[in-house]
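Heads up, one of the protein chains got dropped from this complex, but the rest are sitting where they should.
Which chain is which? They are A, B and C, in the order written, and residues in each are numbered from 1.
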Amino acid sequence: MIFLPMNIAFFSIFLLLLAAALAFLFNRNQKFLIGVCFSMTTIASLLMVAAGGWAVGKGITNQVILPMGLPDLLFHLRLDPLSGFFLTVIGLLSFFVSIYSLGYVKGFLGHRSVTSLIIFYCLFLAGMFMVVLADDALFFLISWEVMAAASYFLVMFEDEKIENRRAAFLYIIVAHVGAIAILLSFGVMAGLATGFQGFSGYTFDAMRATNFPLGWATAAFLLAFFGFAAKAGVIPLHVWLPEAHPVAPSNVSALMSGVMLKTAIYGIVRVTFDLIGVFPWWWGAIVLIFGLVSAVMGVLYALMQHDLKRLLAYHSVENIGIILIGIGLAMIFTSYQMPLLAALALTAGLFHTMNHAMFKGLLFMGAGAVLHATRERNMEEMGGLIHKMPWTAAFFLIGCISISALPPFNGFVSEWLTFQAFLLSPSLPSPLLNLLIPMGAALLALTGALAAACFVKAFGVTFLGHWRGPHKPDVHEAGWTMRIGMMLSALTCLALGVLPTVFIDWMDVLSEQLVGAKIATSATGIGWMWLTPIAHERAAYSGPIVFAGIMAIVVIAYILLHARPAAIKRVPIWDCGFEKITQRMQYNATSFSMPIRRIFGFLFSIKEQVRLVSQYGHRAFPKKLHYHLRIRDLFWGWLYKPVVDASFWISRKVGRLQQGKIHVYLIYSFVTIIVLLVFLR
Amino acid sequence: MPLLILLSVPLFASLVLAFIGDRKYAPEINIFGSAATFAAGVSLALDVYANGPMLAGGKFFFVDAFNVYLAVLTSFVSMTTAIFSRRYMRKEREHGRVGPIRMRFYHAMFQLFIFAMLLCLLTNNVGVLWIAMELATLSTVLLVSLYRTPSAIEAAWKYFILCGVGIALALFGTVLLYFAAEKVLGEGGEALLWTNLSQVSGKLEPTVLSLAFVFLMVGYGTKVGLVPVHNWLPDAHSEGPTPISAVLSGLLLNVALYALVRCKVLVDGSTGTHHAGDIMMGFGLLSIIVAAFSLLRQKDIKRMFAYSSIEHMGIATFAFGLGGPIATFGALLHMLVHSLTKSSIFFTVGHASQMHSTQEMDRIKGLIRGNPLVGWGLMFGVMAIVGMPPFGVFTSEFLILTATIKDAPFLTPFLLLGFGVAFAALFRRVQPMVTGPAPSYQRPIKAAHIPVIFHMALVLAIGIYMPDFLNQWFHRAVELLK
Amino acid sequence: MILYPFIIEVFQILLVLAVAPAFAGWVKALKCWSQGRTSPGLFQPYRDIIKLFSKDVVLAENASWIFRFTPYLVFGVSVLAGGIVPMLSVDLPLAATADVIALVALFAIARFFTALAGMDIGTAFGGMGSSREMTIASLAEPAMLMAIFTVSLASKSTSLSQMVQVIYSGQSVLRPSVAFALLAFILIALAETGRIPVDNPATHLELTMIHEAMILEYSGRHLALIEWAGMMKLFLFVMLGIAVFAPWGIAASGDLTAIPAAVLFMILKLAIVGAGLVLIETGLAKMRLFRLTEFLGSAFLLATLGMLSYFILE
Partner (left out) sequence: MNTSLAANINSFLAAMVLLTAFGMLVQRRMYGLIHLFAWQGFFLSISTAIVGFVAGAHHLYISSILTLSLKVILLPYILHILIQRLKIHKEVETIVNVPMTMMIGIALVIFSYHLTAPVRELSTLMTRSTLAVALATVLLGLLMMITRRHAVTQIIGFLAMENGLFFAATSATYGMPLVVELGVALDILIAAFIFGIFFFHIHTTFDSLDVDQMARLKEED
């Protein structure tokens, strides 16, 4: 049996490595390289989608052992529905992004060599795929770090900019610390699996087979959660994310934000549901709480940004939070043996994983197109791009609607499912949870609404109105490959939103394997058009009808109103009859978010100062008004600065040891020997 | 027979080079000599791999899995270092930092140093072990002060005195060991042969051996560079010529650790407690922490990597002290990959400082732009040394960490602290050196490609595909060190 | 027989289209009387809409397609929503299209596009309106969800028709939780439909207007659609409240005979609610923007109290 999902996956990874090798060998002809290598990655990603989709759809599980690694601990690979699902997610987005890159990367030609970009791009993809395929601790960590290192170099791509270096450094530090934590958690589990004798315990199978004592299991879980949270950008471990994602090339930020974070989600699901399996409810509570905090804080910080890509990066924090909410709920339900509800929550979480990959990738690609056209990341300068780049604007708008969880697009469906999961929490036997979990639902609602506000701002300020900056660049629409990339993901967003039932039907095997219940049977209870998570009396949503209905009415209304020739007079802006309106008078990003800044001000560290140059020596007649606003992440001051300062303090103290005089060194050895003789003999 | 070649070639080569070391073709001879040594080492290794441990020269030499792989490693790294030093020293000579006499001296001492280390590894006599160790020190002292700059002389002096004192203490320990041994084995040379000692270690007097171990620990520990008797190491590494720094931290430290571990086995056998292991763990942990934090504020590039060597020696010592199959396996692997990685790092560092004619990290910039091999070599070297997969160092640290969780879970936080800080410190310094635009004062050089590529390829290979024979070796060694 | 539900559906949608302006007119008229002015009469809104339809569209030069698409979308959303909320009968074909949450989301997308349209022209007013609108919405949303949550606790469902049926089956009559939820819902509805004290639909005074600021640049049929959709939105919120909290009179099954009664009941309730709305609007003054936090906060509080009382008292 040669033709297995696993073999397809192998071939795809092989293609990626081959592409990297090609880029390494023929780095003379850059144009050619871009064409060939990115086409290869496109094919490879598509193959991965095929492999993953197949494995999930048919519920296949392949296991392979490669003759590599330590002889006692060879590389174990396993392609089961869970990994298949994530393969599909990653593959799908990387497919779109690879097409997009065909055009986008050409933008660097002339400025710099793109060889390293291509090489690390391929390695990055390969790393992500391998992470999902890994079935033993060692190989998992190796792929994990390959992924991290590759993305580190990608962030570093434009390394002459200081901000890139700073961001890359921060990123690699956090990533590595997280990796160490994950390593430890695996160490704990492997140890318990075999009593620390020999290497057999490091395979995931061995971990699955063991049932862990609660204390150790908790240690393992907390370590793993810390590690994966660091990668996923869960608050308060998120600070690297808004630094690293904006400065990377946009196709890379699309991948990092869209799918790299998802590998962390994969890790959490894998460790909790698959490897450990049995856990108390408060694990879920922990995940839920961190999810909620990340969701709300993430969107609030996003609202304060005026750098387009930074804004999107903070939204990744938010969406990761939403995903974690679903997973946390699933864990709680599981711990109370409510498989059906757990399945619902888990499906919601994983569905949102898929959706976020799609629309966040789309948005970053759009931002990339804007950046590509305007050489500008600061929204305060932008405006009116919709006229120059209509396609990009349309796709970006679709992304905005989807991420704001508005029907009929995909973001809404997954959040709606999450709400349903929340609404089912009263059936939990614990009164405390009954009282507290609804609060979570409210917070989620707040998040959704704020996200909508944020993307009205993002789209409105970027694409609508007039150009705000002093000198307007000659903007041009993105190239056709870039447009195709965006269009495909936009269509995916729509499809997932309109036909969720099909998708849920496909991925149902996951929840069956992980929590032991399917929801598809009930989810499509009254036909494929209606999504009815538990029962149609309970709640129902029909994507097709909403979409078709609205469109139909719009069309009818349009036709009716244009029955008689309807003239449209184009005139200057009215604006209540105000004459001297300039583009500087428009609302910009900062002013748009001002009310929310006022209301939630206590959550940021805001420095706001107004300098007023008055006329006729009286404040009442201002000539000039300078407004300066600086908003920083609270967690810098709370978490990171103290750590850094402390370590430097210690190192200064430690430096005293090495203070030059040989006598002192002799005294060290003298004292050492004496002390040892006295105490440790 | 290969054993004889292995030991005689470097000795002979050093004699020859003492006279013609300044000729144009001297570097080639140097390379050739060490290549021959390496070949001999390999054949010896194959021999041992086939027929198991062997005694030779009337029990004077003893070769088993543990020391043979270190011997091969030593000869290999010495060979690559010789290749590296060919171009490096030529450059130094062009800059007029070393004259013909010193070149002679340099080559001769280099080979002598190799000889001393091989003798140290292969001898069966604990006393001779000590002598060889002292010889290794003495042969490198004057190499450290090769440039005759004040700081070089200062560094060499400290190296000389501190290691002298340390080694003297080790001799005292050896005397005590002999004292205990002759009770069992009777007088004469027999009583210092490791093979005999290890057989009767159960009968040796515990009090004496634990006393002896204290002296051996501090003595050999000084050469391993364990805190708090490490102070000579950063100076010596930073001031000597780079090839010497490479072999010092790549090989000498390993050899010293080897001696220490051999002694530990005896002490454990006699006392039957984990006492010696505890002491080693203490030293190791202290070294890791102190070195990691010292890394944070380094300005001199070679000095920084010297501290990183202290840290990694600490890790290995800690793991040996921890004991148990996984930890010991990890420690052995760690000795191997560390010396490979660290020496390759020193190669790149040497070229980098030649390109900018300084060792100050603030003035070293844009290496990738300037010389991709040096730049990427340094980058990947550092990635490897801080324990990032897929390089071999990760594998060993992986094993050591996971073993620690079991035996001493409460030490893991400290271990992690050390790793984390070291990682941050190294990256913080290396990233700006490697990346960014090349500065105006950067000068192009002809870098020695082969050693760096060789080493990194090996480390990578060990990381993702460890050959089975290596595994076998380590397992045998683990058995020996039980 | 099987066709009846579809007939009712169509009838209901037409009813919404037809009656919504009348209800708006009714509220206006009551307000005028309560303030001692002579009212333009119940049918003024119809005249306005017709007049606007017959006028040409005057469009700012830099208005993009979004600006022109928005009115149609808003209108479409309102009409669709009109088919979902049970007013006349519980058994509606479209009922399963969206539950309460999805319904709220439907209005949200209308709001989303309105806000975009507000920013499209690039005037200060438009941006101001959108910014404030979105802010208020994001404050109202959690409270809304809490209210829904509380009610759904009682009826174990978020689908409207199911809620109505549960109330019919007498499981939940005048529970404290539902009462709290009702209060919360009223506050939220005021905010969502832009009535005093949150927003003043009658004003064009620059600094106080919110919804008006966004649609300032609209004219002709676009404006007509938006106005009409706005009236429908108000109407639908009232209907939503009625369906969830006082559904009596809505036909429990899909037969035509019960419809006339249902229509009568509906008109009666509308009249009462309109009076209540006018009482609130004349009784209260418009709030400053940053006082709204407290307003909607109290709404959230009430809803939460409702939920707590469900768990504690019932």
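Following the convention adopted for this analysis, a residue touches a chain if its C-beta (ideal position, glycine included) is under 8 Å from a C-beta of that chain, and two chains touch if they have at least 3 such contacts.
All values reported here derive from a predicted model rather than from experimental measurement.
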{"item": "Touching partners, among the displayed chains, of the absent chain", "value": "A, B"}
{"item": "Selected residue (touches chain absent from view) among B:Val128, B:Ile400 or B:Val434", "value": "B:Val128"}
{"item": "Residue among B:Ile5, B:Ile153 or B:Leu480 touching the omitted chain", "value": "B:Ile153"}
{"item": "Selected residue (touches chain absent from view) among B:Leu17, B:Ala108, B:Leu192 or B:Ile326", "value": "B:Leu192"}
{"item": "For subunit B, the residues touching the chain missing from this view", "value": "125, 127-128, 130-131, 134-135, 138, 141-142, 145, 148, 150-151, 153-158, 160-161, 164-165, 168-169, 171-172, 175-176, 178-179, 182-183, 187-189, 191-192, 205, 207-208, 211, 234-235, 238-239, 294, 297"}
{"item": "Residue numbers in subunit A that touch the chain omitted from display", "value": "652, 655-663, 666-667, 669-670, 674, 677, 681"}
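Following the convention adopted for this analysis, only the chains that are shown with their structure count from here on.
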{"item": "Chain-level touch network, classified as line, ring, star, complete or other", "value": "line"}
{"item": "Interface with more contacting C-beta pairs, comparing A-B to A-C", "value": "A-C"}
{"item": "Whole-Å separation of chain centres (CA-atom averages), subunit B against subunit C", "value": "79"}
{"item": "Whole-Å separation of chain centres (CA-atom averages), subunit A against subunit B", "value": "44"}
{"item": "Mean-CA-position distance for subunit C and subunit A (Å)", "value": "36"}
{"item": "Of all residues in subunit B, those that touch subunit A in their complex", "value": "157-158, 161-162, 165-166, 169, 210-211, 214-215, 217-218, 222, 227-229, 231-232, 234, 275, 278-279, 290, 293-297, 324-326, 383, 386, 388-390, 394-395, 398, 401-403, 405-407, 412, 416, 419-421, 423-424, 427-428, 431-432, 435-437, 463-468, 471"}
{"item": "Subunit C to subunit A touching residues, read off their complex", "value": "53, 56-62, 64-66, 69, 72-73, 75-77, 79-80, 83, 94, 96-99, 101-102, 105-106, 108-109, 111-112, 115-116, 118-128, 130-132, 134-135, 137-146, 149, 152-153, 156-159, 162, 204, 206, 216-217, 220-221, 225, 289-290, 293, 300, 304, 307-308, 311"}
{"item": "List of subunit A residues in touch with subunit C within their complex", "value": "383-384, 386-387, 393, 397, 401, 404-407, 412, 416, 419-420, 422-423, 426, 431, 434-435, 438-439, 441-446, 448-450, 452-453, 456-457, 459-461, 463-466, 526, 530, 532, 536-542, 545-546, 549-554, 557-558, 561, 566-576, 578, 581, 583, 585-588, 591-596, 598-599"}
